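Every protein chain except one is present and positioned as in the full complex.
Letters A and B mark the chains in the order given here, with residues in each chain numbered from 1 onward.
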Amino acid sequence: MKTGHSFKQAVLILACIVALLPSVFMILTALKSQEEYTFNKVGLPDALVGAHFWAILSDSPFFHWMLNSAILAFGAVVLGTLVSCTGAYAIARMEFRGRDTIFAISTSLMAVPPVVMIVPLFVLYTQLGLISTFSGAIVIYAGLITPFSVYLLTTFFRTVPQELFDAAVIDGANHHQILRHVVVPLSVPALLTLVVVNALFVWNDLLIAVIFLQEDGKRTLMAGISVFQGRYNNQIPLAMAGMVVASAPMVILYITFQRHFIRGLMAGAIK
Amino acid sequence: MTLSRKLTPYLYLAPMLALLAFVFGFSILRVFEFSFKMVRGIDGPWIGLRNYRLVLSQPLFWESVRHNLLLLLAIPAMVAIALLLSLLLYDRLRGWKIYRTILFFPYILAIPIIAVVMKQMFQFSGPVNEVLRWLSLDFMALDWIGSTDVALWTVMMLIIWRESALGVILFLSRLLSLDESVVEAARLDGANWWQRAWYVLIPQMRGVIEFYVVISVITMLSAVFAYIYMMGGGRGGPGTSTMVTELYIYNALTRSSLPGIASAVSVMLFVVSLALIYLLFVVRRRAGGEGA
Partner (left out) sequence: MTNKPNSAQPFGRRRFLQTTAAGVGGMALGSLFVPLVARAQTPELTMWWWGEQELPGLQAYVDESVAAYTAATVKPMLQDTAVVISQFQTAAAAGTPPDIQYLWNGIYHMESVWFGYLKPLNGLLSEDTLRASNPTVLSNFGGNTYRAGWYPLPMVWYYNKDLFDKAGLDADAPPKTWAELLDACDKLKTAGIEPLGGGMQDGYWAEWWMSHSFVQTLDTAGEAVELFIGDKDFNDPRYHEHWVRLEELRTLGFLNKDMPSLELYPGIDLVVAGKLGMGQSIGSRLPADSKATNGRIGSMVMPVFGKGKLAGKPIVDTQGLGIAEGSANPEAAAAFLEYLNTPERLEAFHKATGWLPSSSRFDADLIEDASVKAMWKAWGQSPNITNVTNLMPGQFYEQAAIPTGQQVVQGTLTGEQAGELAARVAQEWRDFNPDLVEKYQQWVVDLSK
């Protein structure tokens, strides 16, 4: 039905407008001069002002913050994935006492809200001098992503056909070789999804970052945005330029790797 | 399995167990322990249930819980929006893939970024109100950010805006995995779009809808820190109108230096989360039966 079609299209277009509106506002505002924004909040900029972007790109802590976030994401994902791979392999393909219990407990840990962990870890880290250290924060993030990673990988490893496994055993391979040369190559899609989910989790996190990485030099992008907004709350166009720069990495990755991204985000939601 | 030495499994498990024992095991045990102590700095004397009694008799705590519960009202809206949009996308009209890319975009932007932008858009003298006033809808130009009556609803709007995008993708992927022949048969029988959606498609989505609802409930109760922290000026404001449980814990730890109090609330939140997770397992078992 043609009228039905155009109505549906209209609804979808309206939804798209609502979805994009804040980003449009963000970009348009970033291109206005400070003075212009005071009287022209809604419309298009009279003259395109690049000064704010220049200021952000040349002399702001954003890139340092992004680097910190990247370090954390990398470290946590590497540690978490390694730990989860070996653990999931054991659960999926080995027999030992308590296997199902361990898997059940590990899986149920996915449900524990991270906020529950912050008090004891904060106190412990203060005692050990681990506040504002990358290694300290990486351990926490790695721990938080492990239950989900183990769950996902175990499920996946269990689907590897037994014949492949048996063939490798006959060839004289030990567990380590099987894991490396048989299981992991087959699991690349699952691993990729996992990396995306976990990296996003660490990149987007605010709670852990704000508590465990307080020093200016170690601040993450998310925590930095909070600081930045407070410092420049009377320079809105500049603040918006900062937001554009801050969102750039994810937006670029999203547009380039849409499919993987979407799959990864969906898997993350299932967490 | 001639390969298994007795120790091998445990060797493979050890790193995972060690990490989990540290991050989760140690923390959970310790948070229970702290909740029964008057902790200053790194430790303190045992005071039994005093922390719990103090917290449970404090109006601010109950206000925080109430706000978390109010946020649950976002869920029906999220489900409705996500369902509508995913069903529309499922028609796969011309250009539907572009729509899909755009509609998922809200979930790509990190919460702090979108919160900063929204905070400016919804200023009392900001662009949204300017447009409303221009359209002679002055009565709708509320003090979105500054009014204690409205602020929580503004945060809720932000949550709905962002989390619905996730629902769209979840529901759409479920739809795309369905057997088209049933829908086709219904269409041939003369069912219109609405009837097809209500009688054929949605019933097959029950599992994923229930799943989405449960994870959203968990989110509203224990994972809205970033939204609240950024929109509420870092302190659950204006007044205490956007204070939630996570922020209560955070403030007790960092601003009042009362780890014992923070622990008591953490324990209560933990127990509630476990109960909800049990619910989630029940739901997923049912969803598993439907082939989600």
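Criterion: a residue touches a chain if its C-beta (ideal position, glycine included) is under 8 Å from a C-beta of that chain, and two chains touch if they have at least 3 such contacts.
Just so it is clear, the model here is predicted, and its values are computed rather than measured.
Hidden chain, full complex: it touches shown chains A, B.
Residue A:V210 is the one among A:V49, A:V210, A:A241 or A:I262 that touches the chain not shown. Mapped onto chain B, the interface with the missing chain covers residues 38, 40-44, 54, 58-60, 122-126, 143-149, 233-235, 237-240, 251, 254-258, 261. Annotation for chain A: contacts to the undisplayed chain at residues 38, 126, 129, 131-132, 210, 214-217, 226-227, 230-231, 233-234.
The rule is simple: only the chains that are shown with their structure count from here on.
With centres set at the average Cα position, the gap from chain A to chain B is 16 Å. Chain B makes touch with chain A in their complex at residues 1-4, 8-10, 12-13, 15-17, 19-20, 22-24, 26-28, 30-31, 34, 39, 41-42, 84-85, 88-89, 91, 93, 99, 101-114, 116-121, 126-127, 130-131, 161, 165-166, 169-170, 173, 193, 211, 215, 218, 222-223, 225-226, 229-230, 234, 245-246, 249-250, 253-254, 259, 262-263, 266-267, 269-270, 273-274, 276-277, 280. Contact residues on chain A toward chain B in their complex (touch as defined above): 4-5, 8-9, 11-12, 15-16, 18-20, 22-23, 25-26, 29, 41-42, 79-80, 82-84, 86-87, 89-91, 94-96, 99, 102, 106, 108-113, 115-124, 126-127, 139-140, 142-144, 146-147, 150, 169, 174-175, 203-204, 206-207, 210-211, 221-222, 225-226, 229-230, 236, 239-240, 243, 246-247, 250-251, 254-255, 258, 261-262, 265-266, 269-270.
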